[in-house]
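For this depiction, one protein chain was excluded, whereas all remaining protein chains were kept in their positions.
As written, the chains take the letters A, B and C, and residue 1 is the first residue of each chain.
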Amino acid sequence: MATTAISGAAALAAGLVKPTGLVTALEPLAHAPLPRFGDLVFGGHELTETSLIKRAELLAGEHVLPPSLPEAVAESLRETDANIRPGVSMEVPSKSPMDTIHRIQEDLHSFRSDHALSRVVVVNVFSTEPPADPHPTHSDLSSLREALERGHTVLPVSSLYAYAAIDAGCSFVDFTPSTGARLPAMEDLARERGVPHAGRDGKTGETLVKSTLAPMFAARALLVRSWTGMNMLGGGDGAALTDPHRAKSKLESKGRGLEAMLGYDVESPVRIDYVRDLGEWKTAWDRISFEGFLGAQMRMHFIWEGCDSALAAPLVLDLARLGSYAHVCGQKGALAPLAFFFKDPIGTEEHRLDRQFTILCDWVSGLRR
Amino acid sequence: MATTAISGAAALAAGLVKPTGLVTALEPLAHAPLPRFGDLVFGGHELTETSLIKRAELLAGEHVLPPSLPEAVAESLRETDANIRPGVSMEVPSKSPMDTIHRIQEDLHSFRSDHALSRVVVVNVFSTEPPADPHPTHSDLSSLREALERGHTVLPVSSLYAYAAIDAGCSFVDFTPSTGARLPAMEDLARERGVPHAGRDGKTGETLVKSTLAPMFAARALLVRSWTGMNMLGGGDGAALTDPHRAKSKLESKGRGLEAMLGYDVESPVRIDYVRDLGEWKTAWDRISFEGFLGAQMRMHFIWEGCDSALAAPLVLDLARLGSYAHVCGQKGALAPLAFFFKDPIGTEEHRLDRQFTILCDWVSGLRR
Amino acid sequence: MATTAISGAAALAAGLVKPTGLVTALEPLAHAPLPRFGDLVFGGHELTETSLIKRAELLAGEHVLPPSLPEAVAESLRETDANIRPGVSMEVPSKSPMDTIHRIQEDLHSFRSDHALSRVVVVNVFSTEPPADPHPTHSDLSSLREALERGHTVLPVSSLYAYAAIDAGCSFVDFTPSTGARLPAMEDLARERGVPHAGRDGKTGETLVKSTLAPMFAARALLVRSWTGMNMLGGGDGAALTDPHRAKSKLESKGRGLEAMLGYDVESPVRIDYVRDLGEWKTAWDRISFEGFLGAQMRMHFIWEGCDSALAAPLVLDLARLGSYAHVCGQKGALAPLAFFFKDPIGTEEHRLDRQFTILCDWVSGLRR
Partner (left out) sequence: MATTAISGAAALAAGLVKPTGLVTALEPLAHAPLPRFGDLVFGGHELTETSLIKRAELLAGEHVLPPSLPEAVAESLRETDANIRPGVSMEVPSKSPMDTIHRIQEDLHSFRSDHALSRVVVVNVFSTEPPADPHPTHSDLSSLREALERGHTVLPVSSLYAYAAIDAGCSFVDFTPSTGARLPAMEDLARERGVPHAGRDGKTGETLVKSTLAPMFAARALLVRSWTGMNMLGGGDGAALTDPHRAKSKLESKGRGLEAMLGYDVESPVRIDYVRDLGEWKTAWDRISFEGFLGAQMRMHFIWEGCDSALAAPLVLDLARLGSYAHVCGQKGALAPLAFFFKDPIGTEEHRLDRQFTILCDWVSGLRR
């Protein structure tokens, strides 16, 4: 997804492609003074050593990128490769938490100064973590700081990144269902440091459709009796989710919202399965059983065959642009108006896509530097 | 559909069933002083002679009505049967247009006086007519009147009904794609007589879902490349639509809206097929081909298996209640805020379901007697 | 399923219904001298106390039986109720294995003598057991007998039933994925006693379609790359399969066959989910990804919405009739030619439905008393 986002931003900056899939290219967002694609500089943490250009070529082979794109943006990808540093693995957080936070912050500081950047937005697109064990320090910033300084591993890696970013004055976006900044103490840190954050878990497929269709059943007073969902993923994300602990985060994130949108409890099992053959693609199948006037039993099925990168990458660019602009405009703490982008939005119970879009547009229109 | 609506209203008045599928049972509409179910009196024009109780039993056999319902509301159905008069067939409009209009109006007047009704709402649920041939009198009320008085057949039967109803001070709702009141001259008549009208073509299946999903693609800047729809209908409506002239009305009505919602032209063939075996049920299948970031080609399919009566009948009751209330509140002419109910709404280009729902709620909340 | 089979047999005997779904009603099987429906007498073991007539009424409410059927066959159901005895629960096999076997055999003997039956066929339609732990006695009849006599619990309940039935000279059919007679020692017992047995796991939905479609891909040299299946079940069977140990038996049974039919290994995850709302119905969804000439990547999806009882019950009757006839004709041991009915057939690797049907027809045509 990162490779697709970076390649796409380069292609957009060069005017090679249309901004399909980019929400910030739509009115009224297109009129807001967001950073331009040519002004964005990418860097990051990565666990593997495959170069961006190599990854872009693989994606072209899977029909995710146009065949000629990797070569067209090769220079840009090589420049970005120079900004990539080794990431912190969730399996082996080898150092004390504060050491890890400091190492991340050093990389953030160098990146900012090397490129003379006005602002940095950190977007978490790592693979999904298991849900974090609750801990009392999660709701008290000073206890949290103390625990970290004493070397206690009270935070998962995603939250170490969130801490490092926010503490360094960078806005933070969680595109995954991991814990990240979704802790009361982290909200306090963000308000203290005056930076905004957003999340979590990009809404790109089944949940996107769910948050579109559920309001239809509600507005027509049709009673949803069960909503069964099956998700098949290939690629790295699918493989990561064969671990039931990690899948738990995803399933929890997917499960939210239906009750909020319908106003009542619904039997709604959701499954995720890894199908290696799908590669960069994913298929979701949902069956909705509903009741109409006088108890008539009806059904709807939908099948969604999407390309994860092509759906998620433009949203990552949207969020980087919006996160930066919100920062400029003095927003701090959780950005509830960005709920439109997320399965499990922070700071709001509004899951209906259309309402989320209205809220997003109104919010961006109302922001002032 | 009429049988289901009448049986359902009786069951609701008796407290036998929940108001599933009734939009006017939802907040904030449920708080508006709409006519209560027990206050509604039904009558109508009908071409066949099957009694309502017989029809209700047939519907129970197709699982449209609960098995015990026909007997539970038998008395109410028998009372309504007494209010049913022979209808005007579109095949054989045997008399001059003004004679037909007068005959309809006599029935309306008797119905109103026999039951001491405050207001009458005429809802067209006849089978679909072919599109009317355009005629200059359609846009000029006085020419239209003159032509009708001279015995010229410038109006299809649905419009004779609309004329008769509006001219007699009854509000008119077109639940079909027929011409009905959708002519400038008819709008003038409605304004002159001080009555509201609404239409057209109840949005109960494929188009309902389309008007829900298309805004999702738009809000996510995903480019819809083709949207193919196939509708299979059993029952009388399906049989009527095997006539390509009548199907034309339906297809035109279904075709509107996609461009308006997406903002660009889309290849969007729609088909209707009669499948006798489906009986009271209908199946729609849609395939949406769309393009994401950097041109990735993706697809969505949906299958809708609905019961036409169970979807449409509560909307007929909603429209009767809302039409009456709008009349009380002094509304006249086309009721654009009722677009939520229709495939091809009069007086507005807003096809997005969610926006239509907001507009409906705001409008009802703002009405005052 | 048992209720549906018994009600259906009564209705068939009385000439009230057509033999839809009965394979033995098709040529050439219809010409074999199988027991007639009016000659069948039903009895059984049951864990709950709900009467057959009550169950039949519930099934009519779910549209599984015609509304008028329960009353029409009430007498027959009452007679059968008198032949039902308490079953042996797999949760609480309270006695020593031999005591259990003897208790089952007593019931079998009484049933046979009370009704002066020529032959008895025992069909296992209990809910699914977890896979049995392997044990050395499973492949040696005399060790098995010794272990049972010493009170060792080396057999699951389904196999105690199989042992009891076969040892008592009754043919045995396993319609579930449980262990039943599928052990070498049990095959020896059947041959020793001169009785036939068949199984296992009735092929009624997803696997039925799989065993039909897979040969198509093979015969056209299309390379199946992945075949993903999702099964949603309501009812008792679905609830039982929320236990992952029991589901394991089902999944293993469903998983067999694809490689045998295609001739190569395929990524083919299968899932089972319980959706209470489905009641007596089940939905299967399969997605087949396949490769054609020059590597073109293609896809097929299918959705199967079936009523478990309506699919399985006639096969239970078919198997009772065929099991009895095979017994008369002197067949003993595993009946491989009945593979047509099973997901995981004993005694053969032929999973292709069409070939299985040919084999079945040839076998029945060739049997002689």
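Here, a contact is a pair of C-beta atoms (placed from the backbone, for glycine too) under 8 Å apart; a residue touches a chain by one contact, two chains touch by 3 or more.
In this text the structure is predicted, and so the values were computed from the model without any measurement.
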Handout entry: Residue among B:46, B:259 or B:273 that touches the chain left out of view
Key = B:273
Fill in the blank from the handout: Full-complex touch with the removed chain, picking from C:13, C:32, C:74 or C:209, is C:209
Problem - Contact partner of the left-out chain, one of A:67, A:86, A:184 or A:330 - result: A:67
Problem - Sites on subunit C contacted by the missing partner chain, in the whole complex - result: 4, 7-8, 11, 17, 19-23, 25-26, 63-66, 69, 208-209, 212-213, 215-216, 218-223, 291-307, 309-311, 313-314, 340, 352-355, 357
Practice task
Considering the whole complex rather than only what is displayed, give the residues of subunit A touching the chain that is not shown.
Solution key: 63, 67, 301, 303
Practice task
Tell me where the left-out chain touches subunit B, residue by residue.
Solution key: 225-226, 228, 230, 232, 267, 269, 271, 273-278, 283, 285, 287, 289, 299, 301, 303, 305
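Methods note: only the chains that are shown with their structure count from here on.
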Exercise for the section: Please flag the chain sitting at the greatest distance from subunit B, going by CA centroids. Expected result: C
Practice task
Determine the centre-to-centre distance between subunit A and subunit C, using the mean Cα coordinates as centres, and give it in whole Å.
Solution key: 48
Problem - CA centroid of subunit B to CA centroid of subunit C, Å - result: 50
Fill in the blank from the handout: dist(centroid_CA(subunit A), centroid_CA(subunit B)) in Å evaluates to 43
Practice task
Would you give the residues of subunit A that are in contact with at least 2 other chains, written as numbers and ranges?
Solution key: 299, 301, 303, 305
